[in-house]
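Pasting in a structure now, in C-alpha cells, and then I'll have a few things to ask.
Of the protein chains in this complex, all but one are displayed in their positions.
Going by the order they are written in, the chains are A, B and C; count residues from 1 in each one.
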Amino acid sequence: MLPAELRLRILRTAVLTRRFEERAARLARAGAIPAAIHLGTGQEVGQIAALAALRPDDPMLYGHRGAGYWFARGISPATVLADIAYREGGTNRGKGGVMHVVDPARGVLGESGTVGGNFVLGAGIAFADRQLGRDTVTIVFFGDGTSNRGQFHEAANFAAIARLPLVLFCENNGWGLSVPASVSTSVDDIATRAAGYGMPGVVVDGCDPDAVFAAVAAAAARARAGGGPTLIEAKVPRIPAHFLGDKEHYRTDADRQAAVDRDPLPRLVADVRARGLLDDDGLAALEAEVAAELDAAFDDVLARPLVAPATAFEGLYP
Amino acid sequence: MLPAELRLRILRTAVLTRRFEERAARLARAGAIPAAIHLGTGQEVGQIAALAALRPDDPMLYGHRGAGYWFARGISPATVLADIAYREGGTNRGKGGVMHVVDPARGVLGESGTVGGNFVLGAGIAFADRQLGRDTVTIVFFGDGTSNRGQFHEAANFAAIARLPLVLFCENNGWGLSVPASVSTSVDDIATRAAGYGMPGVVVDGCDPDAVFAAVAAAAARARAGGGPTLIEAKVPRIPAHFLGDKEHYRTDADRQAAVDRDPLPRLVADVRARGLLDDDGLAALEAEVAAELDAAFDDVLARPLVAPATAFEGLYP
Amino acid sequence: MSGPDVKYAHALRAALDRALADDPRVVVFGEDVAVAGGIFGVTRGLHATHGDRVFDTPISENLIVGMAVGMAMRGLRPVAELQYADFVFSAGDEVFLKAATWRYSHDGAVDLPMVVRMACGGGGFGPEHSQCTEAYLMHTPGLRVAVPSTPADAQGILTAAIRSDEPWFVLEHKYLYGTSGPVPEGDHVAEPGRAVIRRRGEHVTIVAWQDMLRRALAAAEVLSDDGIEAEVLDPVTLDPFDLDTLVGSVRRTGACVVVEEAPVTLGVGAEIGALLMEHAFGWLDRPLVRLGIPDVPVPTAEHLVAALVPSVDDIVAAVRRQVG
Partner (left out) sequence: MSGPDVKYAHALRAALDRALADDPRVVVFGEDVAVAGGIFGVTRGLHATHGDRVFDTPISENLIVGMAVGMAMRGLRPVAELQYADFVFSAGDEVFLKAATWRYSHDGAVDLPMVVRMACGGGGFGPEHSQCTEAYLMHTPGLRVAVPSTPADAQGILTAAIRSDEPWFVLEHKYLYGTSGPVPEGDHVAEPGRAVIRRRGEHVTIVAWQDMLRRALAAAEVLSDDGIEAEVLDPVTLDPFDLDTLVGSVRRTGACVVVEEAPVTLGVGAEIGALLMEHAFGWLDRPLVRLGIPDVPVPTAEHLVAALVPSVDDIVAAVRRQVG
C-alpha cells in the first residue's frame, strides 16, 4: 500500500497534469499554441504511480500521451509549455516540440517519433547503464497499438536473453488511434506475450495507483537484482480523442462514456478523502495551489518570444 | 501414418536432394560452380514431409537451407542447378541464383534475401489467395535464428487477427549461423511464442516425417477451414556448416557429431526397410536412378553457356 | 484542364473509390484508413462503400508494405497507406529490398502491381513525420515515384499507379490535401513520365513540385513584375523522369533553379544538375541553383521549418541572383 505522503504526491502530480493539459488543450483549440498534443487524461495516474516506484534518475522513454511522465520527474510546467509552444526555456527549443521533451539528469531521455522505436533504444539504454556500473532500471512506456511493431519482439527477446534491467510498461487504453485493440491485437492481454520471451507478464488496473506502484516496484527490484525484464500491462481508459482535432467519428458515445466512468482521478480523490488524507479544504487548497502555479507558468511562458529561427541550424552535431 | 507410396516418395525426394547437394557442394568446393549454397543436409526430410502435406499449388516461401523445397514441388535438378550455376534454363537467369528459385505455377514463390522478410510477404500471399477465392494454404519456412526478426511479430499478430490460411514452419536446427539458439532466443521452444498471438503452436521432431506430415496436415486443414494460422516448430539437426566456406571454428566436434547422429535420412531408410517397403535391391535401384538423373542433369547444365550478360538489364519491369 | 473544382484529398479518394468499384482485385489498407477514413481523411467513406476490401491494419509498417508485396505477387492490386512518408524507413526492408528487387531477383516471374501512398512535408510534425523522402526512392532502381501537385494529377497518377503492374510510391503533400483545382470528369488517368510546364517563360526554368511548386509559381509572378519570366516545370513523377521536357525547357531558358522540400545534398536537385550537365551543358549560361533544406532534419516548430524550407522570397532572390 502506498504510504500517505506518496499517495498525496501522486494525487498532486496527477491534478497538476490534468489541469495543465486542460489549459493547454484550451489554448491549442483557440490557436494560441500548437495543437500537436495527445492528452493523457485518465492515463496520468498510472504513469505517475509507475514512476513513483522508480528512482528519480532511472532512465525513461515515455509515450506520446500527456505530460504526466515529465511532471512525475519534476520537470516544471513552464518548461513543458515552452517546449509545446516553441518558446525559449524549454528543453528542445522548437526542434522536437511536445514529442521530445528531454532532461537526462532526471532520466527523461525522450521518445521515438515513430511509435515503437522506444523498445530497441530502451534495450540499449538498459544495457549501457548496467555496463557502466549504474544500478538503474530503464522504463519504456508504450501503448497497446504500439506493441504490434516488430521492435517490440526484437527488444523483448534480447532483453530476456541479456537479463536487461528493463521494465516494459504498456498502457493499454483499448485503442490505437481509431483502431480498437480487438481489431489490431490478436490477444486480449498483451502481457500474455511475455511468456513467449520467458519474462514475467503482469496485468494491472492502471487506474489503481497501488496496483501499478506494486507491480513496477516488484519489476524494478527484480531487474535491479539482475533478474531481467518484466512486461507490465496497465489497463487504462481512453477518455480523450486521439489528438486534439480528432472528432472520433469511429467511436460510440457509450464507449467514450465507459472510459470517462473509469477516470482514475475522481477515484483517487475519493480514496484520499476516504483515507482521511485530505478533506474538502485540503483539496480546494491543492487545486488552488496548482492553479496558481499554472497561472504563473502560462503567463510567464506565453510572454516569452518564440525560439529564434536561427536555432533551426543548431543541435545536429556537437 | 504416411501411406506407403507417399513415404517412398518422400524418401526418393530426400535422396535426390541429398545427392544433389553433395554433388553441388563438391563442384562448388572445386570452384566449378558458385559456392553460395547453404546445404540442407538433415533438414530435407522434414521440409519434404511438410510439403507432402500440402497441395502442389499451395504457395510457399522457402528458407535458405537446401534444395529439398524445390524438388518436393517437382522442379527438376537441372533447373535448380542452372540457377545455382547461372546457366540458361534456370528460373531466374542469374538475377537471383540459388536464393531466388521461382516457379509460381508450382507455388514456389521465392525467398527474401534478408531472412525474415518471408513472414510479411507470406501474410500478403495468404491474404491475397483467400481474397481471390483460392482455397490455398500458404507455408513460410524459416530458421530459429530468423524467428527473432521483428517481421515475425508483425506477421504472426496480423495472421492471427485476420485468420489467414498460413502455416509458419520453423526449422529449429539450434544455430543461427555461428550463434546457438540458447544465445539468440529467449525460449527453448519457439512454438511457445504462438500463445502470445492466440494461435496454436506445435513442436515436432523434424526428423520424423510422420510427425511433420501430421502436424502440417492438421494445420493446413485448420487453415483451409478458416481456422487461421499455426506455428509449427520442427526440431532438426544442423549437420553441415552454415555455408560452404564456413570452418565452424565456433562449434565443438561433439555438437556436430550429435547432429550427424540425428540424421533423418538413414533413419528413414531403416524405416522403409523395416516396413518392408524397400529392400537392399530396391534401395540400390533408387540410388542408381537418382545418380543417373543427376549425371544427366549435371552434364546437361554444365555444358550450357552462362546466361548472357545482357540479361542483367532485363526483368526489372514488365 | 477543364472540369469541376475538386480538393486534392477528394481527388485521391475518387481515384481509390473508382478503382475499388472497377476492379475487385483492388484492396486498400493501412493504419486508420477504414472506419476513421485516414488521418488526413483521404479514405473517408470507402470502407462504408466497399466493405472489407478497405481495412485497418495494426501499427506494423513492415507488415503493411510486405503484405502489399505478397498480395501483388498473387494478383491482388494492393493500395497501402503509410501515414507519413518518413515511414518508408520503418518499412525499410520491404520498401527498398522487397518492392524494389523482387521482380528482378526472380527474373520477372511475378509482377508487383502495388501502390504505397503516404503524406509528406509540412511543419509541426517533427523530424520523423515531415520528410519528403522522394530522393531515397528515386535512387532505388525498381521503384516508381510520383509527387503529384494538383488534384487532377493526384487523381490521374494514382489511377495510373493502381492500374500499373509496377510498384508505385505516391507522395501526397500534407499542405495540398485541402487545395482545390479542376479535375476532368469521367475516367481520368495521367501518363507517368510526363512533366507539365505550369507556366511559360524564357529567362529561367524553375523545377518544383507539391508545396514548392506553389511557391515557385508565386515567385514567378513576383519576378514577372521585374521583367523576369520564369518557366515553371512540374515533373509530376520522378521515376520515370521526363528528361526531354526538362532539357527542352533549359535549352530554351539557359538557366535552371530546382526547389525542393528535402535536404539539398543528394536531393532531387543534384540529379537534375547532373542530368543537365549531361544533356544541356552547352546551353547552360549559368550554373544550376539548388534550393532545399540545408542539411539538418526537419524541426517541429513551424517557424523553424519556415527558416529552412525555401520561401517565395528565397526563390525570387535566387532567381534574381542567377538571372540578374
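Just so it is clear, a residue touches a chain if its C-beta (ideal position, glycine included) is under 8 Å from a C-beta of that chain, and two chains touch if they have at least 3 such contacts.
On a predicted model such as this, the values are computed, not experimentally measured, just so you know.
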I'm checking contacts with the chain that's been left out. Which of B:Q47, B:N118, B:Q131 or B:T146 qualifies? B:T146
Across A:L2, A:V15, A:L54 or A:A123, the one contacting the chain not displayed is A:A123
Of B:A36, B:L132 or B:L244, the residue that touches the missing chain is B:A36
From C:A21, C:A48, C:A274 or C:A306, the answer for touching the chain not displayed is C:A274
Contact residues on chain A toward the hidden chain run 59, 91-93, 95-96, 99-100, 102-104, 109-110, 112-114, 117, 119-129, 131-132, 150-151, 154-155, 157-158, 161, 311, 314-318
Absent-chain interface as seen on chain B, which is shown: 34, 36, 86, 92, 94-97, 99-100, 112-116, 145-146, 148-150, 176-179, 183-185, 249-250, 306-307, 309-313, 316
Of the residues in chain C, which ones touch the absent chain? 86, 88-93, 95-97, 100-101, 104-105, 126-128, 135-136, 138-142, 239, 262-263, 265-271, 273-274, 276-278, 281, 286-290, 293, 295-297, 299-300
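Simple rule for what comes next: only the chains that are shown with their structure count from here on.
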Max Cα-centre separation from chain B goes to chain A
Centre-of-Cα separation between chain C and chain A, whole angstrom: 36
Which integer distance in Å separates the CA centroid of chain B from that of chain C? 41
Here the gap between chain A and chain B, centre to centre from mean Cα coordinates and rounded to Å, is 46
List, in ascending order, every residue of chain A touching at least 2 other chains. 148-150, 183-185
Could you pull out the residues of chain C that touch at least 2 other chains? 57-58, 60, 62
